[in-house]
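First up is the structure itself, then whatever we jot down about it.
Missing here: one protein chain of the complex. Every other protein chain is in place.
Here is chain A:
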Amino acid sequence: MTWHVSEEDLRAYARGELAPPVLWSADTHVTACARCRAVLAEVGDPVALDAAWERLDAKLDAPRPGFFEGLLLRLGVAGHTARLLAATPALRGSWLGAVVAVLMMSVVAAYAGRTTASPTLFLALAPLLPLAGVALSYGPALDPTYEMAVVSPMHGFRLLMIRTVAVIVASLGLDGLATLALPGYGLRALAWLLPALALTTTGLALSARLGPVLAPSVVGGGWALLLVAAHASADGGTLAPFTAAGQGVAAAVAALAAALLFLVRDRFDLFNGSAA
């Protein structure tokens, strides 16, 4: 080497205060010159150097958010909440794809059989989707990290609610989009909304005692039986759960189940599954 970077410039370089074009020149030179690197090591602030390495290290292995997590971050969701939601099974593409497929089939069926006053199949299926989605979001059978999560200081009910709200928003959003595809029915096509909230909150409240698999199964089965009974007595008209009175009952059930869920919230803080 015929020249070397001055010690003063090396100090500025170490502090990150050297400006271009001297910076570019020093950068290239230091890469090739062992003597200047040795001087740089002596004049550099070791604390600042460690901090710089740490920043670089953090930059390199900080998780790059996936599509869904990135979307949540853009919507203003806090980073740690977005990460918790990214681990929710019912918010994965496969589940959401299945929901879209079911809704499309029920919408097509509604168009094919437009002889009744309301799209019965669609209204019957739509409330089950958030129920199933929430059921798939937690519990030892479906959440691979359930056992680690249940002994973590974050309250189990809080984690459950974070996931539930996200799943309900996603499911109801898709249900809502499907409703827009049935404009001919007017507001009657929205009669799934209150039953959906009633089934989901009842399923959650019962899962505190029956577990995350049996409870939604019981609620879903009960919904099916109710529809069969309503169909038998409807005489060709709108099924009872989708009438104004039925909607009132659904709203009352949703409110009662929400109150019960709040009362039993501490049960979600303990392991809910078989033990060896």
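The working rule: a contact is a pair of C-beta atoms (placed from the backbone, for glycine too) under 8 Å apart; a residue touches a chain by one contact, two chains touch by 3 or more; residues count from 1.
Here, contacts and distances are computed from a predicted model.
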Out of "Spore maturation protein", "Acyl carrier protein", "Peptide/nickel transport system permease protein" or "ABC transporter ATP-binding protein", the chain not pictured bears the UniProt name "ABC transporter ATP-binding protein"
Sole contact to the chain not displayed, among A:29, A:83, A:188 or A:231: A:83
Candidate in contact with the missing chain, chosen from A:8, A:27, A:45 or A:147: A:147
Across the whole complex, list the residues on chain A that are touched by the chain not included here. 54, 57-58, 60-63, 66, 78-80, 83-84, 87, 143-155, 159, 266, 269-271, 274-276
